[in-house]
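A selection of the complex's chains, in situ.
Lettered A, B and C in written order, each chain numbered from 1.
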């Protein structure tokens, strides 16, 4: 099974990289770009048989992975999408 | 007459002063050039320094590549002018396609500041004339120096002698232990290690000196050349 | 609660939420002579916080020696400055970022580095060296690995991007830091001694400029957070995390230094804790003037921000600059060149009132003196804690055989895993980098070198804060002597628990006194520092940890001395006598007897004689190796000298005290036999004992033990990274 996990900075958390990219785009002539915020996503491939051994299903497991590793929940929020 | 060497300062460059200092030690005149300048002054060579241009945000070198002065740098390179990119400068050169490949995150994921041993090889370049075959001990200081290219590019780079520096002991996972490459003409070279850091015996060592001696010699003569007193 | 600018009625609950006690609020009403507005309440809450007002510590810090022939600027400015001669000066300071680093290790540590860099370049100095002093909890505590990875990555992320080498530091572990790590960062810059900039206002009519990054909602109430204990519920404070942008700071650094080349600047002040509020109030206070700030002109990063937020935001990478009228264009030109925000937001006034307006309407008006001078000042009660048990006799049939375990101890093992992540060479002046007793960094174009060291030893200090802290001062100076340097100044970062507990206050006061005594005895002025209190979690305090950073000067041809044996055939000697003090030692802790006994005493005369001898030996080129004895005592120091692969045969044995005692005033030296006479002459008056000779790849001890150096190297080098990698990766630790 495949899943996608999207991790974004929480609203209000400063995104220096996004700001730099926005500035870069404007100076390249894309002056219509008002703001850029950068997130990451993980394409995760999960073994179905192994996954089946855990109660709660893959979504619950993936959300746990997010809380523990994939997202820094102090400043980031996440969203899990099963494909 | 003194050779004039441009050292470009991008926003976030932090080895520009180090490069200028090194250039000066070898009897050349360093010319500080601001990234927003629309033209390059009359110079014999162009150096792109290490650092974190635009914070290394997005991809290292990705934004700096669009600096106004780069238009002229690309032209200068196209005319066969010597261009060297060190560390972040190398990343900028790959982003603008002046040298092949890309620089990925180190396989160990962390920034690494340490000495590495390198073999100088490949075609003669303005920066390595007379050094080919030598082994140098130089420092690296980067988080994204893991050079990568697709199989076809890799074969071409290897086949045409464009691998100019190769690690003896790979610090970052780069394919074929590649530490530095040139363009096909050989006048543009990028490398991750910092030759400018090891040009004085009291600070680290002198194995970087050959690169600057080669440049100084090549500014006045034809290639290939013998660098005076190279470590080879 | 509406964080707006309207006239809320102030309730008891609001007062409490702002960290002010009922008594402090009464004091506020008294000095202000009326009820504050909500905005003003926020302003008082940060200005009167422990972090900004030093209300518990100030009366004690006054006892530190802060003057000396070299001191150009002592405590009170953004950083202290000492004269180096020939028109040059060193500007340095150490500062804590403990609480933010525990909440978000990467950003907390990164912004700690950012803050200390700003303190230094605000003074007009170009930063040339960073150090970091770190404390973490037990290795087997579930949070420790993630904190180590995150903090180290954060320091690397910020310092490397700034292009300032991180040349030294220290890392130690203890269970008391389980819930409260310590992250202390130090920065030193070089400045022309007649071009030092201060945070002041000059005459009324001068213009106030805001430069740097825009203001967002980050870190609101950070200063208040650093002034309360952690406990249940502190998770909620999390959204206040500040995110650092080293790229902006690099631009800010270059732009400020560029503007400082000219004469436009009257005063300049970075925005650190409590941001716009404390920076503007401090400037007005030093200048003895009033200030008007038009808050609606502040560059903002987010929409809908209100005065309260603008005043309390701790957004990073911002500065206030005061210039004379007519020089505006220079400021605009420089900061626009570097693509930074720049705005004229106010002016210096003559009425002594700190005033803020919002679209023309006044939202705060407080006499500056009320904010600066009338902050509460406490002489909090002190009481010596119950005496700790004495150190019992340790039964150890084979003390020499414990060497590998000592080398694997988290406080002793190699920390290369950490400092390899720091660019310690950028600037091409690092002669001696991390991993040595002290770093040595050249000043280009001169014969001067600055030496840097930071040290703190909670294991000793907890046993006797006075003696333990004095010992640390001695150790710092000794480390500098081991690279040939003479101390020129000290910066301190006092990390302690809750000052409302009389035992903690006693620790603090005794520690200050111990530092003061040792600094006087060794002739080292304290030129800057920082206090971090409330380092506790759920009532458990950390070991009292005065973090010390000392800077030394060496002048002459490059010193040729190493901390490791470079070759065989050298004579090795111990300077300073045989050890015996195991109180607070790493050895005692390995048996579970930390917090037992008393720490080693300092003999200042012997200490000074040793340092002078070391400098003379190094200056004369008589020794090839100098390495001081500290954690782990003689045997650990000797083994550390072998870590380049060269062993030797040494007449070293005896009891655990002789092997692992952490007595002060001692160092190892190694020299070529032909220098023996010279060495003896230069060490006259210092206890001298020849231990043996270097050579081979085995460390032989007292005919009883022989360790392959390679094995010792492996234990020492690998134990820290092995522990880090043993647990599951608990954090990605990346920006």
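Quick notes
Convention: a residue touches a chain if its C-beta (ideal position, glycine included) is under 8 Å from a C-beta of that chain, and two chains touch if they have at least 3 such contacts.
These numbers were taken from a predicted model, which means no experiment stands behind them.
The full set of protein chains in the file adds up to the formula A x2, B x1, C x1.
Definition applied: only the chains that are shown with their structure count from here on.
Each of A-B and B-C has its own count of C-beta contacts, and the greater count is at B-C. Measuring from the averaged C-alpha position of chain B to that of chain C gives a distance of 36 Å. Under the contact definition stated at the top, the residues of chain B that touch 2 or more other chains are 54-55, 57. Residue positions 245, 247-248, 339 of chain C are each in touch with at least two other chains. Interface residues of chain A facing chain C in the complex, by the touch rule stated above, are 10, 12-17, 19-20, 23, 68-70, 72, 74-75.
Contact residues on chain B toward chain A in their complex (touch as defined above): 54-55, 57-58, 62-63, 66.
Contact residues of chain C toward chain A in the complex are 103-104, 106-107, 216-218, 238-239, 241-245, 247-248, 301-302, 315, 339, 729-732, 735.
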